[in-house]
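Structure incoming, see below.
A protein chain is absent from this complex, but the other protein chains hold their places.
Coming up: chain A.
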Amino acid sequence: MTELIEKALQLLAAACAPEAMAVLDADPSELKETASLLERYAIPRSRGAKLLALVTLLELARKRHDGLTLADERLTGRILDGDYFQSLYVQLAVQFEEMELVRYLAPLLKRHYVRLALGEAGGERLVVSLEGYLRAEQAVSREEHAI
């Protein structure tokens, strides 16, 4: 699992533009739950690292934009970081050929922001959304196999 997390963080470090001032400060211990999920679903290591990297970007974007006020000393940096991580997520998903994941998560991510914009609690945790995707993907694979 540690190897998977390290590989995901390496992918992110390589993808992040040097001009970006965003710090990829993902906490490896927080990635363990997602890494463990990917292992449970027997996702091959190279793909697992990519999926973990993508979900980590979304998680970082959420954290950066959480609870911002004009009084925040790092307001500008946090806005830019969140925006950058979100666009990098799509960019990497295209590169990793994981657009089906983007398609699956898109309405969930959008509904999360709708709730927050309306002052409600956010949507489901990203690890839960990812599990939904992996489950759906395996169901399709089983159906295709049966045919």
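Assorted remarks:
Definition applied: a residue touches a chain if its C-beta (ideal position, glycine included) is under 8 Å from a C-beta of that chain, and two chains touch if they have at least 3 such contacts; residues count from 1.
Keep in mind that, in the parts below, contacts and distances are computed from a predicted model.
Name of the non-displayed chain as stated in its UniProt record, restricted to "Iron-sulfur cluster-binding protein", "Polyprenyl synthetase family protein", "Spore germination protein" or "ABC3 transporter permease C-terminal domain-containing protein": "Polyprenyl synthetase family protein". As for the chain not pictured, it touches chain A at residues 17, 19-22, 65, 67-70, 75-77, 79-80, 82-84, 86-88, 90-91, 94, 99-100, 102-103, 106-107, 109-114, 116-119.
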